[in-house]
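Only one protein chain is missing; all other protein chains are in place.
Each chain gets a letter, A and B, in the order it is written, and its residues are counted from 1.
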Amino acid sequence: MSKFEALQGNEAVATAMRQINPDVVAAYPITPQTSTVQKFADFVADGLVDTEFVCVESEHSAMSACVGASTAGARVMTATAANGLALMWEIVYIAASNRCPIVMSLVNRALSAPINIHCDHSDVMGMRDSGWIILFSEDGQEAYDNLIQAVRIGEHPDVLLPVAVCQDGFITSHEMARVEIYDDADVKAFVGEYEPRWPLLDVENPKTYGPLDFYDYYYEHKRQQVEAMEHAQRVILEVAEEFNRKFNRDYGLFEPYRLQDARVAVVAANSTAGTAKTVVDQLRDQGLKVGLLKPRVFRPFPARELTEALQHLEAIAVMDRSISFGAMNNAGPLFLELAAALTLHGVHIPMADYVYGLGGRDVRPAEIEHVYRDALEIAETGQTERMVTYLGVRE
Amino acid sequence: MEQKGWRDIPIGGMILDAGNAVEYLTGGWRAFRPVFGEADCIHCFTCWLYCPDSSILVDTENEKMTGFDLEHCKGCGICAAVCPVNEKVIKKTDQELERDDVRLCIRMVEEGKVEE
Partner (left out) sequence: MAELTEIRWHGRGGQGVVTAGKLLAETALGTGQYFQAFPDYGPERMGAPIRAYTRLSYQPINIHSQIEEPNVVLVLDPTLLGSVPVTEGLKEDGTLVVNTSMSPAEVRKITGFQTGQVFTVDASHIAIDEMGREITNTPMLGAFARATGLFDLDDLTEQLRAWFGKKISPEAIEANVRALRRAAEEVQRG
């Protein structure tokens, strides 16, 4: 029987980790992830898991230890944020290209400088080319559910890629809320046993990981990663369907909210999507036909499905919690990728980008309402006055 | 060797055919070749221990060092550098010896100047 508990997002993640009971966790503390690893360390100390917990001296070492353990044949999990992720950057790419199905809780926090411990999406956006599967979570419940599914997604023989499960730093990681925790046995049965195909510890069949490739084979190995990403979308949906049957929660590539009959919509990820839902309801009560699309799977980017879901709209406002400095109009990555997806599928809808919430700057319902009203204006005139707006910055 | 497509190779660059480095014949890299000299080998296996290319041939049954795998030996000269008999010879003559001096146990002879 599942039960409802009062848990912070990080505690929900630690609970998922306990129920998954990975072989190895190698992690280094960093705000706002620390309480996850701290709580998990308690589980280890109390003998509630069989996990080998490796305390390392930096995030670079953490991911290195994870890759070592994973190639040995272990089921591996870790957690980090912001500059911790940045420090492990080279190994993050190696985890993906070595085809290690490592599962990581990424608590989204702004990258320095200046040092900021609060939420934005600059950290995850820095790894979008790394070859990891990337999932967004609106709240602690989703982070918990995504983490459980991530194990199955990454370990699928057609995929074999690491998975990052994101949630907003402090906003949901430290927000205590009502989370449904499933039965230990049910989670254990769902994730099953990890059956590594080519573990280093299989000494009967010795093998090598991480050799040198010259220009004659490197490209082919990268092409294989593309193949895995293509399979990943299908696998993510298969796992979600099984998850829904077992735990009665329906996940897809994204969540449409009152989108089908909307004239305009906002596209926003993580916790801001939740706040936007409240605004949608308020504006709908006023008779305005507005909706929301909340991305869940960012990598692989479901361009075709997103296009299908959005193509009926008269205007789209994308909310980005990071800037791709120097990109077109210094917009955010979600906007840029969505614009490419729609345009290249032959769909031409006026779109605008709203960069918000950098470094944990709060985004209020009133501001999101402003975005919707802008979108409605754009829908009326067919013109986008400003491609990129920096919402909430003091001029 | 025919080059394979991405579907025909293990993922992630894994080498599943363990020990296949033996197929790469690096003997052609040599500028110098190890050759036995006049000093008797004492079969201490020090050269075998240090050789980075596993190119010292040994007869494990009779516990004797038998020669050099010239298909793989890259001529680095580590065997000659660590050979204790070489060291003894050098000490005894009490002078600088050329690497290819016949009095040594293992001599490093320039490729192209090897007497067959």
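As a convention for this text, a contact is a pair of C-beta atoms (placed from the backbone, for glycine too) under 8 Å apart; a residue touches a chain by one contact, two chains touch by 3 or more.
Predicted model only: the values in this text are computed from it and were never measured.
**Q** Kindly name the visible chains that come into contact with the excluded chain.
**A** Taken over the complete structure, the missing chain's partners among displayed chains are A.
**Q** Just to verify: which one of A:Ala177, A:Leu288, A:Ala303 or A:Met387 makes contact with the chain not shown?
**A** Counting the whole complex, the residue in contact with the absent chain is A:Ala177.
**Q** Of the listed residues A:Arg18, A:His118, A:His156 or A:His221, which contacts the missing chain in the full complex?
**A** Here the residue in touch with the unshown chain is A:His118.
**Q** Name every residue on chain A in touch with the hidden partner chain.
**A** Chain A touches the missing chain through residues 4-6, 32, 117-118, 139, 168, 170-172, 174-178, 271-272, 274-275, 277-278, 362-365.
Definition applied: only the chains that are shown with their structure count from here on.
**Q** Provide the residue numbers of chain A that touch chain B in the complex, in ascending order.
**A** 97-99, 160, 198, 205-211, 213, 216-217, 219-221, 223-224, 227-228
**Q** Residues of chain B touching chain A in their complex?
**A** 3-6, 9-16, 18-19
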